[in-house]
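Dropping the structure in here first, questions after.
Complex shown without one protein chain; remaining protein chains in place.
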Amino acid sequence: MIRTENLHKTFNDNPVLRGVDLEIEDGETFAIIGRSGSGKSVLMKHLIGLIKPSEGRVLIDGVDINTLPYRELRRVRQQFGVLFQGSALFDSMSAFENVAFPLKTFTEKSEKEIEEEVNRCLTMVELPEVGPLMPSELSGGMKKRVGLARAISLRPQYIFYDEPNTGLDPETSNTIDDLISDLAERLKVTSIIVTHDMHSVLSIADRAGFIHKGKLHWVGTVDEMHRSDNNILLDFVKANEYQIGRPKR
Amino acid sequence: MPVGPAGMLNPVRALGRYSLLMFQAFGSLHELSIYRKNLFDQMVKIGIESIPIVALTAAFSGAVTTVQTAYQLTSPLYPKSLIGSIVAPSMILELGAVVTAFILTGRVGARIAAELGTMRVTEQIDALEAMGLNSVGYLIIPRVLAGVIMFPVLYISAVLVGIGGGIIVADLGGWLEAAEFIDGAREFFNPFDPVFGCIKSLVFGFVITSISCFKGYYTRGGAEGVGRSTTESAVTSCVFILLADLLLAVTLL
Partner (left out) sequence: MKASNELKVGIAIILSAVAFILGVRFFEDIPLFKGTYDLYTVYDDARGMIVGNAVRISGVDVGSVQEVSLDPETNKVKVRIRLDKQYIVKEGAYTEITGIDALNAVQMVIHQGPPDNPPVNDGDFLPNRIANDLFTSLTESAPGLISRSDSVLVGLDGTITDIGELVQPGSDLRRMFSSFRSSADAIEQLLSEERVRIGRVLANVDTLTTALGETTQGAGDSLAIATQQLNELLRRVDENLAALENTTNTLDSILGKIDQGEGTVGLLINDPALYHQMDSTLENMNALFLDIKENPVRYMRALRLFDIL
């Protein structure tokens, strides 16, 4: 379970988060939504411990990760899988090596076991053939999927997705959405998705939290979202649907 | 970044951040086994792959120093072997280490800064951290260690090639015989000189790699930020090489 208490973050006198209290249950798929610059990516980095809050706490399974020694924090992070916005594949390594990297670094597995594990992950993201390719030879969607394969290689309990659909065509975007919900189901993981794409939120998330001006403006299930009378939220949802202008699945 | 009077503290702040970064990096030395493969990768990239350019530069600086020394020593009062006595110690004490350092500021320092800068702006550093890796140790230790270990190697090859270049040019150009050159070089040879040169190159190796790691690691702002980091790392490295050069000469000679 992930919980934040009164999370504040100020960058150079510029407040980005102004007291976020959030709870994400184990096993659910939680979407963090909001406009660009609302602080949702910053919130996610707080959850992983990449950014230290100016005030407040981040509790992972009841442990405040910001009071942990660095070494302990790193152990906690090994339960995380993160898919970054630009997929953040290591340029100097092939797709296979990217996925194998966490396994080689953190497990005592033999070369053969690692190879099996990597192939399993690549198959799970439906790219079993790209192992030998370098990231520069992959398309944006393929990069995301390889990044996802890398994120799940250590069989994490939490998977974080930072804007998984950004920069992808609708079709690829749908594939990624399918993958996310598929993985959530098969691996029984807690998924945290940071996105502004209402379409994927509606199709894969159980619950969503709306970040507005550095605060958690609204939180609830996807069904409740439509019934909400929160104007700011509704504006955001509608604007999003119109702009994307693609049919609901 | 604050400007005005408070901005004057920026260099001090940078020094502090640099020191903390190095402290953090060397604090993770115990995990060297994880960085082992990287270390050797970097040793090849920083060290072995730099040998050709270092050798080329050294050969030319040795040759040019020889020709210019010969040009200046026109008086028949001086023995011609004096050219060797001047060129060899110049290479050993100064040129071998400093020319190598400047070349590698461009070749190695810029590369490190651009590489780490790109990793920063494409979130690869975050990805390393999120996996539970110590990104500072993982990225900086192999590069700095490779610099410290391989720069003396490059220095030695630079000195050998540089003196060799000097001898060849002196001989072919008809200024003096190779044997005279070597005689002159031996006349004033002090075995501490090459040791001093090695120490110097080791320090330069640290200066270049650590500064470029620092600049790269704290890159901000996309492609432009990467470019800025690369430039800054080259400029800062050059300044600190000169400072370190002076400091070492004053303290060790």
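Per-chain numbering from 1; labels A and B assigned in written order.
Here is the rule we use: a contact is a pair of C-beta atoms (placed from the backbone, for glycine too) under 8 Å apart; a residue touches a chain by one contact, two chains touch by 3 or more.
Predicted, not measured: the structure shown is a model, and the values here were computed from it.
Taking the full assembly into account, the omitted chain touches B.
For the chain missing from the display, the contacting residue among B:Ala58, B:Val153, B:Ile167 or B:Ile241 is B:Val153, taking the whole complex into account. Touch with the chain that is not drawn comes from one residue among B:Gly62, B:Gly117, B:Gly137 or B:Pro194, which is B:Pro194. Contact with the chain that does not appear here is found for just one residue of B:Met43, B:Val136 or B:Ala244, B:Met43. With the whole complex as reference, residues 37, 40-41, 43-44, 47-48, 51, 88, 149-150, 152-153, 156-157, 159-160, 182, 185-191, 194, 198 of chain B touch the missing chain.
Here is the rule we use: only the chains that are shown with their structure count from here on.
As a whole-number value, the distance joining the C-alpha centres of chain A and chain B reads 42 Å. Within the complex formed with chain B, the chain A residues making contact are 45, 48, 50, 70, 74-78, 80, 82, 84-86, 88-91, 101-102, 105-106, 154, 160. Against chain A, the residues of chain B that register as touching in their complex are 34, 118-119, 122-124, 126-127, 129-134.
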